[in-house]
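Heads up, one of the protein chains got dropped from this complex, but the rest are sitting where they should.
Think of it as A and B in the order they're written, each chain with its own count starting at 1.
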Amino acid sequence: MSKVYIALQDNDESRYIVEAIEEDNPDVTVIHQPAMIRIEADNFLAVKRATVEEKMGRDWDVQELHLNMITIGGNVDEDDEQITLTWNS
Amino acid sequence: MPVHAITPDYKGEVKDRFENFHGNQVVYVGWDHHLMFCAAFAYPLPPETTFRTLRDDVMPEAFSLHPEWDKINWETTTWLLDGEPFVPQLDVSLKDQGIGHKSLLRFQTPELKGYKSAGV
Partner (left out) sequence: MAAKKLNIKDKYRLLTRDLDWEFSYRDRKKAFPFEEFEGIKITDWSKWEDPFRLTMDAYWKYQAEKEKKLYAIFDAFAQNNGQLNITDPRYVNALKIFLTGVSPLEYQAFQGFAHTGRQFGGVGARVACQMQSIDELRHVQTQVHAMSHYNKFFDGLQDWSHMHDRVWYLSVPKSFFNDARAAGPFEFMVAIGFSFEYVLTNLLFVPFMSGAAYNGDMATVTFGFSAQSDEARHMTLGLEVIKFLLEQHEDNVPIVQKWIDKWFWRGTRLLTIVAMMMDYMLPNKVMSWKEAWEVYFEEAGGALFKDLARYGIRMPKYADVIEKEKEHISHQAWWTFYTHGHAAGFHTWIPTDEELDWLSEKYPDTFDKYYRPRWELAKEMEAKGERFYTKALPQLCTTCQIPMLFTEMDDPSQTCYRDSVYEGERYHFCSDGCKDIFDDEPEKFVQSWLPVHQIFQGNCGGPGVEDILRDYYQMNLGADNMDIKGSPDETRWKEWKKGVA
C-alpha cells in the first residue's frame, strides 16, 4: 500500500472540498499544518464534483480545484465528474 | 561516450587547465577529522614553491585559527597525496615531488582529536 495525497490551501473553499473528500473517502487522514491541509489515503482518493457542489451550495467545476491545490501524489485522472489519485501497488 | 551531444565528436573546453592560472598550479590541503574547516582549502601557488613554504608560510593563515594547530607535531604527521601515502620533502618544490596541478594533500594527526574530541 502506498499513500496518495492532496494538499490544499487552508481557506473557505477548501473547507468544503475537504468535507466532500471525507464523505466520499471515509478512510482518509486529514492533517492540518500551517496554512495548509494535507489529506492522505491508501492507494486511492477521489474528489467528486457532485459532493463538492452539495457542500458549497453552488456549481463547481472540477478544474476549479487548481485554484486551491498545493500538491498531489499519485497518478491523476480527471473528467467532468471527478478527479482521482491512484497508486498501482 | 564522453558526452551525449547532438554535435558529433563534441569536445568541451577544459576550463581549469594549468595554462589558465597565470603560472600557478592549484593545490588543495585538508586536515582529516578537523571539520572546523568545512572543506579542504584551495591554494594557487607557483609549482616551484617548496613544501616548507606551503606548510610554514601558506597554510598557517587559515589553519592556525584551529585551537589544535600549535599542538601539531610535524614529525609524526602523516600525509596522503591524491589518496596515496606520501612523505613530503620539505625543501623540494611541489612539482619535483609529484604534487601536480589540482593535487589534493591530506594530513592526519591521530593524537589530536579535534575540538572537544569531536573531530571538529
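In this section, contacts are C-beta pairs under 8 Å (C-beta built on N, C-alpha and C of every residue); 3 or more make two chains touch, one makes a residue touch a chain.
What you see is a predicted model; the values in this text were computed from it and never measured.
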Q. Touching the missing chain, which residues of chain A?
A. 2-5, 7, 9, 33-36, 62-64, 66-80, 83, 87-89
Q: Tell me where the left-out chain touches chain B, residue by residue.
A: 2-6, 10-17, 20-22, 24, 26, 28, 30, 32-33, 35-44, 61-62, 65, 67, 82-83, 100-104, 106, 114-116, 118-120
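As a convention for this text, only the chains that are shown with their structure count from here on.
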**Q.** Between chain A and chain B, centroid-to-centroid distance (C-alpha), Å
**A.** 56
